[in-house]
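For this view, one protein chain was removed and the others were kept in their places.
The letters A, B and C name the chains in turn, as written, and every chain counts its residues from 1.
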Amino acid sequence: MDIEPDADIEKFRAEVTEFLDTAPTPEIREAGRKTTSAFAPFEQAMAWQKILHARGWAAPSWPAEYGGPGWSIEQQYVFASEYQKRGLPPLLPNSLRMVGPLLMDIGTPEQKATYLPRILAGEDYWTQGYSEPGAGSDLASLSCSAVADGDDYVINGSKIWTTLAHKANRMFMLVRTSREGKKQQGITFLLLDRVDYPGMQIRPIVGLDGEPEQCEVFFDDVRVPQSGRVGAENDGWSVAKHLLKHERGGSAHSPALHERIRMIRRAAGDTPSPFGGTLADDPVFQRDLGELEADVASHEHFEKLAISGHPVSQDPAYPSINKLISSELTQRISVLMTRVVGLDGLPDQHDALHVGSDTAPLGGDLALIAMPFYLNSRATTIYAGTNEVQRDLVARTLRA
Amino acid sequence: MDIEPDADIEKFRAEVTEFLDTAPTPEIREAGRKTTSAFAPFEQAMAWQKILHARGWAAPSWPAEYGGPGWSIEQQYVFASEYQKRGLPPLLPNSLRMVGPLLMDIGTPEQKATYLPRILAGEDYWTQGYSEPGAGSDLASLSCSAVADGDDYVINGSKIWTTLAHKANRMFMLVRTSREGKKQQGITFLLLDRVDYPGMQIRPIVGLDGEPEQCEVFFDDVRVPQSGRVGAENDGWSVAKHLLKHERGGSAHSPALHERIRMIRRAAGDTPSPFGGTLADDPVFQRDLGELEADVASHEHFEKLAISGHPVSQDPAYPSINKLISSELTQRISVLMTRVVGLDGLPDQHDALHVGSDTAPLGGDLALIAMPFYLNSRATTIYAGTNEVQRDLVARTLRA
Amino acid sequence: MDFTFSDEQTLMRDSVSRYLQRDYGFDARQAIVGSAKGWSSDVWARLGEMGLLAAPFPEEVGGLGGSIVDVVAITEVLGAHLVAEPYIGSVVMAGGALAAAPDGTVSAGWLERVVAGEAIGAFAHEEGPGTPDPALVATRAERTAAGGFALTGEKKVVLHGADADVLVVSARLAGEPGDAGGLGLFAVERGTAGLTVTPFTTVDGRRAAHVRFERAEVAADALLAPEAHDLVQRVVARSIVALAAEAVGAMGELLGRTAEYASAREQFGVPIASFQAVAHRLADMKVAHIKARATLLYTTALAEAGRARPHDIAVLKVQAGRLGRTIGESAIQTHGGVGMTDELPIGHLVKRILASEAMFGGTEYHLRTLGAGL
Partner (left out) sequence: MDFTFSDEQTLMRDSVSRYLQRDYGFDARQAIVGSAKGWSSDVWARLGEMGLLAAPFPEEVGGLGGSIVDVVAITEVLGAHLVAEPYIGSVVMAGGALAAAPDGTVSAGWLERVVAGEAIGAFAHEEGPGTPDPALVATRAERTAAGGFALTGEKKVVLHGADADVLVVSARLAGEPGDAGGLGLFAVERGTAGLTVTPFTTVDGRRAAHVRFERAEVAADALLAPEAHDLVQRVVARSIVALAAEAVGAMGELLGRTAEYASAREQFGVPIASFQAVAHRLADMKVAHIKARATLLYTTALAEAGRARPHDIAVLKVQAGRLGRTIGESAIQTHGGVGMTDELPIGHLVKRILASEAMFGGTEYHLRTLGAGL
């Protein structure tokens, strides 16, 4: 065993912190404070990505040949930790962590050349068109169809939970190209280079937190070029499974979770306890915060083992386990947030939450975000494969 | 709504408490302190039943025509409360709460005349022969067979989890009398008036708590009279379902749970806290005890609603809900017990736990029972239909 | 013992339910909540006509002579329908406080108007997580030279605090936070100088406000009760019971809707309720609802008999909060994506439960007082 960091890691850390302390604009910092979801405020996240890209740091995990910084896994973790300690808004994941890595692996040379540089530079945002009103956990039963016609596909049907589709300029999606054989067969993976094709309609859906983060997209004889296909026709299910690996695992969640714990601790220090002193001195609060801290620490250990190449990361259940742990921790943290703010969490502060809003927040930083963060985080056990589905997958690895 | 008690209830309570304060022998009280299971120490429980019977109070819920005291449901609850407050050992349930009520409902006149008075008087103890090594949750797949031969049945096979079979003098059991049709058909309910028939063998099974509470019973061409049959041949499944109603619901669990909470509270008052004062002053302990108290209180409210004839007791899920709540509360209480005793729960005090033992206990009253109580209570979510099966039953009532 | 509603109460529940189903469907409710006023005078008038406002008050002030049982019978139904109108704030809380004040004060006049639906009242009491214990009130009332009082302090999440014609305010005439003695109860009219009202909509669609008093002067007869600790404690208890009834109503609605959805929604070719993980979650929701409702009904009967101790009220508060959260979170998870939207009542019902949990002391506060009292 060897836990010692690379000799150069502290030098690297200094370089990172110097940049992170100076580069973000006030609006970007504000967006960080007002992030209540896995998706940070759109405009600021994209602006921040452009700044990071100028430094070469927009995509820490991308290989150097595609414009990544070429960092070691340990460097990536240090970057994530320092980033989160400053409460900076996360970059939007769909393009950088989903389409990008997928295209690197199985995109055509033309798709790579066209899209990867724009993804990296923050010039494109890709929304995901997977789920349909009738196809949620049972994604393979999707029915939105694409019929080949000349060089095009003609798409009919609808997609739902297309995150930020109303802000996106591109879309990746699964369509049904055949109804023969098993339902997993007959699915094709398509890239749409526009979201304003004739016949496309985007309807934002307001969430529990009052924000239109999700959308529904309707397709009525929408004609798109076949060149947007990734992989073979009717082979989209395996393309999507490949992509899901990127979505479910592989990232460093624990630094963000640690930062949420620190945020709660800070707020507790400013919150009077009905039993005297501040909430931070309250033994019950300390116990409950200690319990979250222990579980976040274990998640950090798990992530670091995986980063170090420990066999745990080769377990076929690894992505599901990662998703289960981080989603449920996020929810538990959100519950403690609402407890700490108490009554101060009750005003609907939807207006004040917009970056640049001139509505003054009521209560402290945590009061502003606790309730929307709690409500939004209910989705973490639903999206990207419900936690029920993830548990099914983990259990499958235990069957003799 | 009307919560006022009967005018005479306080007079009744005085009568009850006077008796309960004076009638139990020191051994019976000791057995109460050393009860770590739904089954109290056998000899003392039977001795105590005889004392109660002499007063006419052995079976509070039995109708007067069978020797019950003819109490109102509220009187029964008051009796249970005062009984539990004194930490007295519960009477063994199999005879009084299972076979007895079943025979009242569907026994033959001869069965009633033979068995009910002896059950009431504490002269008989009936062990239950339901489960088999291959038939647990899936009880209907039982295979222990009875073949009619003249006036007898000839039994072959085995039964397991026959509680206290090694102390019992009688047994009620389910046997397979036909392999045709659905597996629920072809089962017959039998009373065995002896447990020492030629060909019967009883093997006690030591449990996690070190006690041989359960047994396995083997049948090798055991010949028993057909007159022991309850209900028709091959109709035993509906007989057993009828009986399960008595086992699962209808009783008053909350007084015993309240007493366990008081016991924990007393021990906490004698236990130093590492953070100063006693554990009873510790805010974290107070919170956790408060949480248990709230749930026991809700269970009390639920039981009192049912007692008062509120429609909640007519819900087909009522017995399952009752079982889920009381079993899971028992387990949670047992966890808090082990936490309060800490290190003092580690010595195996198996010897000291026997009534009349001259091995001195180490630590206080709670230290003696906490760990065995915890271990034994793991069974509460397994026996009488696992909690998984109970949840299936509750869910069934919600399907549109 | 009897824990059922009377025939009259059941009739009233049925007619209120029918009315709300017809005229207060989810879309109508959302339109009302999204309006400038945030609630509907028409609906309010209709509820008044049905006798809801008058139900729990004595006949002398225009009431129907009912009790806390009527409040519970009504608010459970209002909770299921997510009613935004000021029933709890004006009738249960402010009305309850006014009705509890001694005779011979201005309370009777205000009370008659509240009962008649001619005035809206608000109960300005909470200051933070500790004020379910009235002794912890810090807002001060100092005697003025004119013989009246000047109030200084801040009250949080006052339901309908900006709409109200009269605020019923707890404030300290003497002593320090922690003292049970010296607590006064005041009637403060809308527009009194020195009041800063910060209005907002709560996450569950009620209008409310933080109310700051900076030497807000009131006349001598605004003092409704000079030693009001026990009175305020009873009003807090009554508020907790009504909020719990609303929450239990919301829980029942969540249970019913979720069971229905899970039976109808198919994935993998079968209703999702046929998956054991979903079935068991539904079972746990049902158990939670039954527990919460049993405690609600039992505590209501205790309260009617004048036998509800602080212990019993704390049990009800924590159960409504904890069990409500269980049911709410399970309802969203079972609905999946659509449960996360503002377009179904599911999330709104959950938010109503969460908001009630935070009012008059959170779950942790009451759990601890419960455990400490054992």
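In this section, a residue touches a chain if its C-beta (ideal position, glycine included) is under 8 Å from a C-beta of that chain, and two chains touch if they have at least 3 such contacts.
Nothing here was measured: the structure is a model prediction, and the numbers come from that model.
> Give the labels of the shown chains that the missing chain contacts, considering the complete complex.
A, B, C
> For the chain that's not shown, point to the residue among B:46, B:160 or B:294 touching it.
B:160
> Out of B:85, B:242, B:339 or B:354, point to the residue that touches the absent chain in the complete complex.
Of these options, the touching residue for the absent chain is B:339.
> Would you indicate which residue among C:162, C:277 or C:372 is in contact with the undisplayed chain?
The missing chain is touched by C:277.
> Decide which residue listed in A:45, A:59, A:289 or A:384 touches the omitted chain of the complex.
Once the missing chain is taken into account, the touching residue is A:289.
> In the whole complex, what residues of chain C lie against the chain that is missing from view?
So the residues of chain C touching the unseen chain are 275-277, 280.
> What residues on chain A make contact with the chain left out of this view?
That gives, for chain A, the contact residues 1-5, 74, 261-262, 265, 283, 285-291, 293-295, 297-302, 304-305, 307-312, 315, 317, 321, 324-325, 388, 390-392, 394-395, 397-400.
> Since one chain has been left out of the picture, which residues of chain B touch it in the full complex?
131, 135-138, 141, 160-161, 205-208, 210, 214, 272-275, 284-285, 335, 338-339, 342-349, 362, 371, 374-375, 378-379, 381-383, 386, 388, 391
The working rule: only the chains that are shown with their structure count from here on.
> If I average the C-alpha coordinates per chain and also across every protein chain shown, which chain's average lies closest to the global one?
Chain C is the most central one.
> What chain lies farthest away from chain C once each centre is taken as the mean of the Cα atoms?
Between chain C and the rest, the longest centre separation is with B.
> At least two other chains touched by the same residue of chain A: list those residues.
275, 284
> Can you pull out the residues of chain C that are in contact with at least two other chains?
364, 368
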